[in-house]
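Structure, as structure tokens:
Every protein chain except one is present and positioned as in the full complex.
This part shows chain A:
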Amino acid sequence: MDRMPSWLRQHLAALRALLVLTAVTGVIYPLVTTGVAQAVFNHQANGSLVAAKDGRTVGSALIGQSFTDKDGNPVRTYFQSRPSAAGDGYDMLSTGASNLGPEDVLDTLPDPNGADEQAKEGKQSLLTQVCARSRAVGELEGVSGARPYCTPDGVGAVLKVFPAVGRPSRAVSVNQACPAQPFTSTYQGVKVECGKPGEDYAAGTTVPVRGDVTDVRVPADAVTASGSGLDPHISLAYAELQAPRVAKERGVGLPQVQALIREHTTGRALGFMGEPAVNVLQLNLALDKR
């Protein structure tokens, strides 16, 4: 190699170094790790799969799933998972979060006369998604779904006030499509209008209205999508909220259901890591196996 020009020698060394290190870290390392993992932790290495009582694989203990029927309605005999932003829900081939921000409060109302498909479908803000989920969960479990910043009909309570600066002369509840009844009749003495699809309210000031709700019954995890879209857990509070419904639908005593919840709750590791969480699939499987 000594007769080669030095720039070429360097590149040859770089190429050889890359190939050798690829063999070590890209072939030997993963293969040895896989070999040991498969031998020692076979169950975990292959996805912690779980089976129903008839022995067929129905999922992974680590991956959440939707407990809904063909039309997407909750199956009432099962505990329900959190909302999911992975595909149509708990899709392992398209994992994802909503990625919507803390001030995402303005909907695009569905406009039947819209120019394209997007405009016809409209788009819900994160706030409205939260309000709508809260209302639906409240209805399913027979409790109030009311939350701060939400209208009684389950959308974000947000006004656009005109003009943007100075004394208000016009106020619109932009997430409530006409002919809905606005959540408040007046704002600083001005009558509040309902939102008209397709109308541009960008010029106004955005004013979210908190309302006077203090007693929130539907837990936070029930109205939010997780990071992975595959969250296998729900909070203890959400499990307890669902327990009476599941007990009633299955005709078993509430204490038995509550005992099963405790059995499938993972506490904080070492007492301080993470949050207590209930594994929904395993809880539902345990109910089926009773």
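Just so we're on the same page, contacts are C-beta pairs under 8 Å (C-beta built on N, C-alpha and C of every residue); 3 or more make two chains touch, one makes a residue touch a chain; residues count from 1.
Here is the rule we go by: contacts and distances are computed from a predicted model.
Looking at the choices "Potassium-transporting ATPase potassium-binding subunit", "Multicomponent Na+:H+ antiporter subunit D", "Amidohydrolase family protein" or "Acetolactate synthase", the name in the UniProt record of the chain not drawn here is "Potassium-transporting ATPase potassium-binding subunit". Only one residue from A:S98, A:T184 or A:Q258 touches the chain missing from this view: A:S98.
Only one of A:S60, A:S144, A:T184 or A:Q256 touches the absent chain when the whole complex is considered: A:S60.
Interface note: of A:V40, A:A115, A:V165 or A:A203, the residue touching the hidden chain in the full complex is A:V40.
For chain A, the residues touching the chain absent from view are 1, 7, 9-18, 20-22, 24-27, 29-30, 32-34, 36-38, 40-41, 44-49, 52, 56-63, 65-70, 75, 78, 82, 86, 90-106, 126-127, 130-131, 147-150, 156, 208, 210, 216, 220-221, 223-235, 266, 268-275, 277, 281, 284-285, 288.
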